[in-house]
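Here the complex is missing a single protein chain, while all its other protein chains stay put.
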């Protein structure tokens, strides 16, 4: 198996405070990796280092075969990112968003047109092509944002609480898109607060106070902690 | 009512939490009024001039000495020929050139007229005019003192008294103007932005589905800004009295009431702008691009309205700032009572009602 993310003693301190403390983990190609933790556990800080917008104070990580400490630009070229705050341009339509975000990754006009048609077809957006993105229902917006993050066929996609505020059915559909991408070999790195979502992941890690306290498949974790649900596991750890 | 107070409290929290904006809101007007109060005036000092002295004799030299000695002028350059005048102006520094004819002193000896030429760079007409007057008065004075020529006696004498501003201080003119511009723009900008912000973020919808009436929502958003603007007004008045020695001849009571009225007028304008715009950006651009120059230029703040072409005098009637400037000058400098500015007050009241009415109508259409 090929490793697409590998953190080695990844650390970030702000003065005396260590937000992320010596993380060590590996994520395989095509894996769906759940990154869990309470608010303030250091999830966001860790993620920022992995996507190359924050430098580690110690240790390092390899993402898509590049070091985040020194090769942030190359890391950025090979990853996709979708954040909890909706991050498409509200005042552009679907095509214009695809042209922009695809374009900055160097896709040519022909590819963009193809991708655009694919996205519209896959997500069933035919009725919305003339509309500005701000007029799309929230669920569709998030699916669209995910598709946009995949436009340039990144090796890894980072999803920061992607399904905040949508209904369970849409969430289900969203995860189907995630599975499809993973099947095509894209590594998925996802943070979430929903424990049912965590169940969908291949493996999950749980972060407490800047450290990874547990890391395994959901099944194995439940067994290890003798718990019925992941929620129990989480409460056990976070206490 | 209780709901309303809760709502106003929430707005205050918003405002006071954002320390940086608060600093901006209170710091800026103070900085501006101090800066402008000290720096802006119409009096001209230290103008750079050049001399072309073809005479180079006793009298021309004496006049040059007088020019140099005056606080108005600074002789920067001595030119050699007429050709150099153009270059001197084009280089930009020199604002006027004084030239003396070849036979300047000789012509003075015999009963004849000697010519002195004042050439000014009139790209700024105001400066050009003032410089000419100053130079002329220096020459006249020289004539009286050095050539022992008493002007023929003025049979009818006159005695001028400058009312309300005996020392002709520019500050008296500019402080009310700056105060008006600041209150107008800060109030209108703040409200229009804070309302459109809620629209843009989407919280406006939440507020509108709450049991609060739309008008209550708007009022709740506006009330805190009335307080803030009032504090600004008080600070500005304190500065003008204690730093710039402006008198307050009239009643403090009316000064407060009228300031409050003007603040409400400006806020209403802000509300109207917010109904016209869907994004903060639009709201800001309308309040800034739309209000700033007209408020500065058409309010009588710097340029006298009476001198403007008639159509512009008509347009100036719809500028609220114009009426407020008249009112504060009446209260602070003339010390007159309400009977002297009730008309202006009424106009502001009518404007406020009109602006609010229009906004309410717009809101209803949008909600329907």
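Every chain is named by a letter (A and B) in the order it is written, and numbering of its residues begins at 1.
Simple rule for what comes next: contacts are C-beta pairs under 8 Å (C-beta built on N, C-alpha and C of every residue); 3 or more make two chains touch, one makes a residue touch a chain.
Methods note: contacts and distances are computed from a predicted model.
Asker: Given the options "NADH-quinone oxidoreductase subunit J", "ABC transporter permease", "Anti-sigma regulatory factor (Ser/Thr protein kinase)" or "Ni/Fe-hydrogenase 2 b-type cytochrome subunit", say which is the protein name UniProt records for the missing chain.
Answerer: "ABC transporter permease"
Asker: Pick out which of A:60, A:96 or A:216 touches the chain that's been left out of the picture.
Answerer: The one listed residue touching the chain not shown is A:96.
Asker: What residues on chain A make contact with the chain left out of this view?
Answerer: Touch with the absent chain occurs at residues 51-53, 73, 76-77, 79, 81, 83, 85-92, 96, 99-101, 103-106, 132, 158.
Asker: Identify the residues of chain B touching the omitted chain, counting contacts across the whole complex.
Answerer: Answer for chain B: residues 18, 20-21, 24-25, 28, 31-32, 35-36, 38-47, 87, 89-92, 95, 107-129, 132-133, 135-136, 139, 142-143, 147, 149, 152, 154-170, 172-173, 181, 185, 189, 193-194, 197, 276-282, 284-286, 288-290, 292-294, 296-298, 302-304, 306-309, 312, 315-316, 326, 329-330, 333-334, 336, 340 touch the chain left out.
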